[in-house]
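Every protein chain of the complex appears in place save one, which is left out.
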Amino acid sequence: MLQGWVIVLASFLYLGVLFAIAWYADHRSDHGRSLIASPLVYALSLGVYCTTWTFYGSVGRAAANGIGFLPIYLGPTLLFALGGFILYRMIRIAKANRITSIADFVASRYGKSQLLGGLVTVIAVVGVIPYIALQLKAVSNSFTILGNYPEIVMPAAVGAVPLFQDSALYVAMILAAFTILFGTRHLDATERHEGMVAAIAVESVVKLVAFLAVGAFVVWGMHDGVGDIFARAAAVPEVATRLDRADAPAAYGSWGTLIFLSLFASLLLPRQFQIAVVENVDATHLNRAVWLFPLYLFLINLFVLPVALAGLMHFPPGTVDADTFVLTLPMAHQQETLALFVFIGGLSAATGMVIVETIALSTMVCNDLVMPLLLRMPWLGLAAKADLSGLLLEIRRWAIAIILGLGYLYFRVAGEAYALVSIGLISFAAVAQFAPVVLGGIFWKGGTRDGAVAGLAAGFVLWAYTLLLPSFAKSGWLPEGFIAHGLFGIELLRPQQLFGLGGLDEITHCLVWSLLANLGGYIGISLLRVPNAREARQATLFVGGADVAGHSMWGGSAGVGDLLPLAARFLGRERAEEAFQRHARSRGLRAIDELPADARLVNFAENQLAGAIGSASARVMVASVVKEEPLGIDEVMNILDEASQVRAYSRELEEKSQELTRATAELRDANERLRELDRMKDDFISTVTHELRTPLTSIRAFSEMLHEDPKTDLEQRTKFLGIIVSETVRLSRLINQILDLAKLESGRAEWTVTAIDVDEVIHEAADSLTALFAEKRVTLDLSGLDKGLTVMADRDRLMQVMVNLLSNALKFVPADSGMVRVGAEGTASEVRVSVGDNGPGIHADDHEVIFDKFRQGSGGTDVLTDKPQGTGLGLPISRQIIEYFNGRLWVESAPGAGARFLFTLPRQAGDNDKKTGGGT
Amino acid sequence: MIRTRLTSQRLAFLFLLGCIFFNYPLLSIFNKSGSFLGMPPLFAWLMGSWVVLIALMAFVVERTRD
Partner (left out) sequence: MANRILIVDDEPNIVISLEYLLKKEGFEVKVATDGEAALSQAADFRPDLVLLDVMMPKKSGFEVCESLRADATLADLKIIMLTAKGRETEVTKGLALGANAYITKPFSTKDLVARIKTLLA
């Protein structure tokens, strides 16, 4: 009755029903009425944890070593007790950041690193492909065994079956097709597959019911209850040993290790992460799943030990593989329907695992391995392609096919080898390598990309060396001596007693070394530097909870015009426009076009892309269109919370304190300068006071005397009044010059800049002083003036300079023999005017001093000498004027050899009138 | 709700409890021959404490549900 076609038909019917459920769920989801939005469905879909390794393998393990199968299920129970701390957090993070896989999670956490995403993907693929092979083997074996009903025949060694008669090949092909149908119907930004989840939940029910049915049949059909089985087993010595464990610390050690290991595996296996985190519809579903999922595990394990014991007692030792007891016990009792149901249950376990695992892996391979590579190959022209959504789906489909192909290949090659039997735990140990970077990533902000890469790589290498390679060796693919004598025969390098660490089972040994290296690398390398801005931001998003999500990393902006086509390339135009439309509505806008080109839009687009191609690739793609203003460190820091802010703050503090130190020094200098200025100002005021008081003294004295004594004779009176008048003039001139200088110095002076003939101005100045020169009988020689020199300057000011210089010279030359010689000549760029005299000359030390206010050089002392004529302000004012026109004024002189004052002016007036503070 | 801190802490307490229940040295107490409700003591202990733990988790989560 159970001919091959019946089994095949039943299988296809079952898969057909599953697909219908999936299609219906997808359909409902598209219409916004999710079928899977319930804690129960969530908890059941988590049952994907139980693969054929559970369905068939638990009994096998129990038959081999009693309750040794239990830790694999106690671990997840404990994990869910920690659900609030770990899972809930991861779900919130994943939702906020549109995480699509565990590779994406790790990559995103450490600054959206493509390298990390790729590394996690490679580890996951290497670690999990053999696990997929295990499923193929189980389905294929169960098919073969059931096909031989009513005989109970163990399947032939795998290699013995020709390729095209190998049912596993067809199983692999059918599963690939099924997975492609389930997983890659369309690209969803959140990378969620509601139909698949619904199907998986149903599969969980099927396998649980199937297993419970077998258990019930074995316990109550074949025996008189659980007590009966145990009582009978206790009577059979070789079976009784399975009832307890050896009382040795090592045994408890490996027991603990397995609990620990399965705790992580139930979180970090790609399929577990997919179902528990990515496919989660509502984080609150976790509430009930916290106990529903462990209950599911409890139920599916309820009859494992009784079935194992029954099998051991029923079949003569060595005739039937304990892994098949679930199937062969009903067969042995002619329960065809039950056996077929069990087969379907096993098929459920296998398909559930394969579908979710391959979808998860294909997403990782596509987003974190293939796309980043393709996008880096400019010659492919991908960056310019208009629509990449098809390509993405194509890559995923191929990834699914290839992963299953690899699984099958592994199954063919490994066959009955050791490697396949223990591969479940080897896979667990592989994904346990993700534990430090994932858990560290959500609890510790200090982790860096380099640390994560180092930890993962070190853990992976040690895992491969201590667990994977030995399993190859035990399968005969590597020389036996590798395990016994170590690599190159070096004892210390024995893979399962590395560096002489003995007394542990291989899993514990592997975990000790690999996690030690992993943690050491992760923490050690992370601590080498502070996280950079990008890592710190991601750390905040992951560790600080998801509440800060939505802040953009982008300092720049891009408009809808850039982002929509970009999104459309990966999501397809229709889906992209839909998403943008939703985004626009959520911001209270009517149309996509109204969306402003801001960071929020860029962030939204990046999130959409992240859902399709992973966060790392999304960042790269968005970066290609965003006109990123250099991302200010302050801007990034603003986004960060406590720790980062504290760090930013302390950095700021450090800078501030340095600034403060600098400022203090500057202040000290400034204070010094100020004090000097103050002293100078004091001196200046004192000097001004003196200069003003001196004429006032004469004026007051003569006025009082004239006032007191009206009888002063006329001659005296006239003389005194003349002095009063001249002192008043002197006083006025002084006041005018002080005001003039103040104006020049403060930049409030007014300038009228015109082209000026130098020769003409000099003559005019000389004319105005002719009387004074004649009075002192001093010769004024104007023969050295070149004609036709023109400068751009203020005519009156230039006159002032010339009058100053001439009267200054006149002041110091001796009467009668005095001689003042004026010269003017031009070079290509400037006009040079000189006023030479045959006076006493100026000491070299005073060459600059005389340009200070109220300092007049004479006789080598710095005290004021000339009284009636000079104010001591002429030279400083002249210098101010000449410098205003970009010229220089200086003196050349030696004591006793006369003095020569020179000034230059540019022949082109340059940009004088643009100067700040200048007039006109 | 799992979001409330107290619930999370209660669950974490159950986690610790489970770690103790399921591990050495407590296990060694039950690791002996004999029979409890017709089952070997170790098996009975593990399945019993497991289901009790699940019940406690359910109690903690469901009781605090609004």
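Just so it is clear, A and B label the chains in written order, and each chain counts residues from 1 on its own.
The rule is short, and it goes like this: a contact is a pair of C-beta atoms (placed from the backbone, for glycine too) under 8 Å apart; a residue touches a chain by one contact, two chains touch by 3 or more.
The structure presented is a predicted model; accordingly, all values stated were derived computationally and were not measured.
Undergrad: Taking the complete complex into account, tell me which visible chains touch the one left out.
TA: The undisplayed chain, in the complete complex, is in contact with A.
Undergrad: Among A:E727, A:E830 or A:D852, single out the residue that touches the unshown chain.
TA: A:E727
Undergrad: For the full complex, which residue in A:R529, A:R700 or A:R748 touches the chain that was left out?
TA: From the options A:R529, A:R700 or A:R748, the contact with the absent chain belongs to A:R700.
Undergrad: Looking at A:T337, A:N671, A:S686 or A:T770, which makes contact with the chain not pictured?
TA: Touching the chain that is not displayed is residue A:S686.
Undergrad: Identify the residues of chain A touching the omitted chain, counting contacts across the whole complex.
TA: Chain A touches the chain not shown through residues 686, 689-702, 704-705, 708-709, 716, 720, 723, 726-727, 858-859, 861, 863-865, 867-868.
In the analysis below, only the chains that are shown with their structure count from here on.
Undergrad: What residues of chain A sit close enough to touch chain B in their complex?
TA: Against chain B, chain A makes touches at 66-67, 70-71, 74, 77-78, 80-85, 88, 225-228, 230-231, 234, 243-245, 247, 249, 252-253, 255-256, 259, 284, 286-288, 290-291, 294-295, 298, 302, 305.
Undergrad: Under the touch definition given earlier, write down the residues of chain B that touch chain A in their complex.
TA: So the residues of chain B touching chain A come out as 1-3, 7-8, 11-12, 14-15, 18-19, 22-25, 27-28, 31-33, 35, 37-40, 42-43, 46-47, 50-51, 53-55, 57-58, 61-62, 65.
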